[in-house]
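Just dropping this structure here.
Only a single protein chain was left out; the remaining protein chains are all shown in position.
So that you can tell them apart, the chains are marked A, B and C in the order they are listed, and the count of residues begins at 1 in each.
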Amino acid sequence: AIAQGLALSKTTTISIVMSEKLFSYNSKILNGLMDVAKIYNYNIMLHTTSKGISKMQDVIESIVKSRVDGVILFNDNFSEEELEVLHLYQIPMVVVGSKIEDKKDGNVGNVYIDFEKLAYEFVNSYFEKGITDISLVEDKLNLSMMHQLRQGVEKAYQEKGMKFEKYITYDDTYRSSYDFLTEYFETTKPSELVITFRDSQAIAFINACHEAGIKVPEETQVVAILDDKYLRMVRPTISSFNFPDYDMGAIAMRLLTKMLVNDEAVKENKDIEIGYTYIQRQTTRLD
Amino acid sequence: AIAQGLALSKTTTISIVMSEKLFSYNSKILNGLMDVAKIYNYNIMLHTTSKGISKMQDVIESIVKSRVDGVILFNDNFSEEELEVLHLYQIPMVVVGSKIEDKKDGNVGNVYIDFEKLAYEFVNSYFEKGITDISLVEDKLNLSMMHQLRQGVEKAYQEKGMKFEKYITYDDTYRSSYDFLTEYFETTKPSELVITFRDSQAIAFINACHEAGIKVPEETQVVAILDDKYLRMVRPTISSFNFPDYDMGAIAMRLLTKMLVNDEAVKENKDIEIGYTYIQRQTTRLD
Amino acid sequence: MKQVTVTVIDPVGLHARPATVAVNAASKYKSDINVAFKGREVNMKSIMGVMSLGIPTQSEITISCTGEDEDAAIAAIEEVLRAQKIIA
Partner (left out) sequence: MKQVTVTVIDPVGLHARPATVAVNAASKYKSDINVAFKGREVNMKSIMGVMSLGIPTQSEITISCTGEDEDAAIAAIEEVLRAQKIIA
């Protein structure tokens, strides 16, 4: 019984922190995290943040109290200061999603997509086709990713001596960006290229175009950054970027594992950039 | 420090067990579970089952070992025998989703939708319209719910002296029911009413009809049992049933809370049936 | 006793997350707190109770607080529900 007790107390426990709003969008990352955790026999504590019910501060407090061995954080869940607090307690952490800006030191791992580079390259590929009227639609659920996308777009415009002015944002009176966009594109002529972050935003856009008699992709093109099965189910099918999201989760958990045992391989560098590929579907033109 | 230690050891920990495949579909139930857990300051351990990586038996072993105070199980995750094993260890449990059949005794809570009744009533409402050519499409991710739906449909047919014969099933060579249905309805004339379980199945159906030139809802009607935001985003919008899924999660966690403290209110009855409402959209006719 | 009548404007009604927000807000006070809708009144600290009322959007509900912290409770609950755009 004592031996069993010792074995129990040695179990490694990892906290995963995510926003409730993002469950369905991050489900594959979560699958990758859970599958690798299972291989190493880790226990997983799930923490969620939910507007009006549980704040990030409460979550941090509960993580610190429960003395977990490591933490996986999803970007867009926390502020710099909150990361700082967790860091003070010296809990090994891996942030999965986008690149952490201004990382203070080397004790935080980061498995990320370089959204700034993605946006920069994509916009430049459209400049080469002679298309410069481009809109970027905000997604309030992923503000740090939006920030990086916007920087990439602005950089591309600046280098060509132009100014990027079509960042489409909306206020909180709308229940969802789907509702906002449905209304917005009833009255606003769309750019030649519209970049949205999520599937529902791109679907709102093609529905609005359909109702207004605007042809996609002849008169306007649209791409959703995050790929999703629904993008290939709707008509026209919507172009997007493929991220290996399951792999990001699996790699993030494995990186944390290595950090927990002070593996030499990750002592110097805990930043892992993940690649992406463009998926051409029916809402964009190849010419 | 000792007081703190005592406080720590008194923290209530709940295990949530679900299939990885169902994360995105059950995200609102999970939100309800997590929000209520937060109010009571529970710690949540997340366990997932994933084909080829973690089996239900491993999960049960890890639950028993970690000595959690209670367990929330999603239906379609476990067999009768597995429920039996957890039961042997006398861990309070609440099963959320569909009705548990042949519940052995009163120590397991159940927060459920009566899918048999739903299917029975819905099919009868179509019989009243003179429509008896009805198909039910299998969803392999939710086999216990499918079983109950099928029973309801069969009962309705039997009572009218007919036999239900159009249960559409498929083998494992298809990667997804979307792929199967896309192919199936290319060659098979659809019934007057097609009932699917999930959004992607109904979307596959309307896409196939569109390509074959079959008019929805004039020539064939379709309903997806589980409501989802995508059903109102596609064209035509797809009829479905609204379940208060968040509420199911919230109520399940609250029920477990009451069971943990032996609350009088739940000693006699731990079964809570949740209502549903039909949502008429563009894929079904009112006449 | 303090009492206030408000209109639920959240599209889902006082269901789902809005209901949990309301229960969470009420649970922070010692007073007895009830919510009434269409002649039925339940303990606003009870999740099952509030959800059982089936309050749809655009409903008028009456919240009442009785106890030593009734003033603070009614003010805080109203504020939270309004900040979360659950009531008008």
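One rule holds in what follows: a contact is a pair of C-beta atoms (placed from the backbone, for glycine too) under 8 Å apart; a residue touches a chain by one contact, two chains touch by 3 or more.
These numbers come from a predicted model, not from an experiment.
Annotation: of A:Asp35, A:Asp76, A:Glu138 or A:Glu154, A:Asp35 touches the absent chain (contact as defined above). In the complete complex, the residue from A:Met45, A:Ile168, A:Ile238 or A:Ile251 that touches the missing chain is A:Ile251.
Take chain B: the residues that touch the chain left off the picture are 50-53, 172, 175.
Mapped onto chain A, the interface with the missing chain covers residues 28, 31-32, 35-36, 39, 244, 246-247, 250-251, 254-255, 272, 275.
By our rule, only the chains that are shown with their structure count from here on.
Between chain A and chain C the centroid-to-centroid distance comes to 35 Å (mean Cα coordinates, whole Å).
Contact of a single residue of chain B with at least two other chains is seen at positions 31, 35, 39. Each of the following residues of chain C touches two or more other chains: 17, 20, 24.
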